[in-house]
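Okay, here's the structure, questions in a sec.
Rather than the whole complex, this shows some of its chains in their spots.
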Amino acid sequence: MSGTGPGQCPPLCAADVERLAAAGLPAEVWDFVAGGSGDESTQAANRAALDRLRLLPRILSGTGEPDPSGSLLGGPVAMPAVVAPMAYQRLLHPDGELAAARAAARAQVPYVICTLSSFTLEEIAAVGGTRWFQLYWLRDRGRLLDLVRRAEAAGCEALVVTVDVPVMGRRLRDMRNGFALPASVTAANFGAEPLPATHTRLAGASAVATHTGLAFEPALGWADLAWLRENTTLPLVLKGVLDPRDAARAAELGAAAVVVSNHGGRQFPGAVASVTALPPVVDAVAGRCSVLLDSGVRSGTDVLRALACGADGVMYGRPVLWGLAVDGEAGVALVLDLLRTELREALLLSGCPDLAAARELTAVFG
Amino acid sequence: MSGTGPGQCPPLCAADVERLAAAGLPAEVWDFVAGGSGDESTQAANRAALDRLRLLPRILSGTGEPDPSGSLLGGPVAMPAVVAPMAYQRLLHPDGELAAARAAARAQVPYVICTLSSFTLEEIAAVGGTRWFQLYWLRDRGRLLDLVRRAEAAGCEALVVTVDVPVMGRRLRDMRNGFALPASVTAANFGAEPLPATHTRLAGASAVATHTGLAFEPALGWADLAWLRENTTLPLVLKGVLDPRDAARAAELGAAAVVVSNHGGRQFPGAVASVTALPPVVDAVAGRCSVLLDSGVRSGTDVLRALACGADGVMYGRPVLWGLAVDGEAGVALVLDLLRTELREALLLSGCPDLAAARELTAVFG
């Protein structure tokens, strides 16, 4: 896996970028990015399941230049990937979400603006490109609707409703670190003033979790989703679906997509690996809505794995933060370019001229 | 799994408490608590099976405050957990069973008083709370019945008959250590005088095992259970059931509950992982009696795993001893509080408003 010396060699895979990011970030920021909830076994399960999923490549496709482009929620994408919603990106680089969104726009993949972005959604949307807005359900429904209206006004093309965070999972690293946001990083969508809860260090507690508990509605239900459905014209994406019964219900409700995700191992600590949950979800929605895979994706090969399991694409998370930490916009561009390069190669090497062909590949658990 | 530094951070999970206990206890006491029989593979199997059991959380339950409370043997519990019977708790802290029982009472979970408790059952029962009495079947049936009568008189609400200790398993650590009880710790239910067998050090032998062999009846049979059934009004709980044929027979005999357990890996060294044995037992009893899972439970997620496999609750063992060793009653309270916090979070994060919902979760072996 390693060569005999890196020399001046640029990063060649996401793991290279990860190492650079880990070496450069303050330890507690690294822990905030890298950590999961509880025993972190869900993260390990995500990778183990992806690693064991082996594909049977095809041959002699007759196409030398496969096309990794496609469409997601009706819009064109250069590859079937979306930059996942991730909070407080200024923790990693002063340009934070602006840098990441610019790189996503250049790479022609949607960027999901987070409710907890450290620039305002309007500032991020002004960067251009396809942007979706991720919604944490605020306890105050007036403010919630205000956020939705702002996202609509800013040209966001979808609402990604996170459904797996009734509370924040017990992320022990953050709790051990007494992690809190530095003064320079705030939840910008909630006003210019720092929210005290997110900045107060407390031994054994994560300030970010404390704030989440104060601000977000834990009792979200299907009726709330239906209400939102009536109160926006934007397509709804449900992020955090693992049980096929829930996927079917989301499709019936008219969701445009479900994201099969365990929140990168950061929420329920006993959750199934996301890719293990994927095929039953694909079967359950039966084409009524799109399906994205999130949690553990680290390469173009992983994207192909997701497609072979029936997904329409993936959300790409932590590697984007690694790139951002290493070199701002250029770092994110590098990470997204690597992903596209790997995916293009994976398509070519597996005899797939396009994404539709990729979905016909056979996958075995080896 | 680890943060960058513990600082003044309190224990955040059972493993944290375990580390503190291991560091503070005399080595041979630690071995007595931590060890299993034979090659200790049963302990490893318990954890491996639980770790591989992954759940499919549900979403959008509409409930922000799940209710981890329920009832066990007809009595209310704050969570579906029982402090498992464990001998000689004064080995870990001078307050021994009194401290543990007080913490259990405060946490509103049943505490199982052990035949081999180091305070008398009456002293422990006086602490209050729900207490059950664990019965090792004495060779002397008169003394056995006397113990039962004392348990009844002390307000114990169930008899937990341990059925997997015809003899004590070969616990090699204790044998290597020539482990014997210190003079300060005695089998209090058998009188104020120390029993010589439990205090005599012998190379290559465990004094505790020697005493068990002298005092307890190895030839216990179903007819004895039936006799006990006739001689007490207390509900009977059979602890140590793994084969579904035995579970069915226990239900037919009128047992109130069976505990699916391999005695924490301390008895038959080739036993199946307890959680692997659980679903067939649930099927076999078919609702005729309750089913508890014991052996290997270390977190609220594990409790959810047990419920998803059809159990009514769990017995919680070694972590209680760890807490007791670290800080007496407060340590046990901490451990039980962690368990409830984790379980509450696990319910919330898996979209379960209550324990009944948890039993509808899908579990996969991943």
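To keep things simple, chains are lettered A and B as they appear, and every chain counts its residues starting from 1.
By definition in this document, contacts are C-beta pairs under 8 Å (C-beta built on N, C-alpha and C of every residue); 3 or more make two chains touch, one makes a residue touch a chain.
Not measured: the values here are computed from a predicted model.
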{"item": "Assembly size in copies, with 2 chains present", "value": "4"}
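Following the convention adopted for this analysis, only the chains that are shown with their structure count from here on.
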{"item": "Rounded Å distance, chain A centre to chain B centre (Cα mean)", "value": "41"}
{"item": "Parts of chain B lying in touch with chain A, wherever the complex brings them together", "value": "1-10, 12-13, 15, 51, 53-65, 299, 301-302, 304-305, 341-342, 345-346, 348-351, 362, 364, 366"}
{"item": "Chain B-touching residues of chain A, taken from the complex the two chains share", "value": "27-28, 30-31, 35, 38-42, 45, 49, 163-164, 166-167, 169-170, 172-178, 203-204, 217-225, 238, 240-243, 245-246, 262, 267-273, 276-277"}
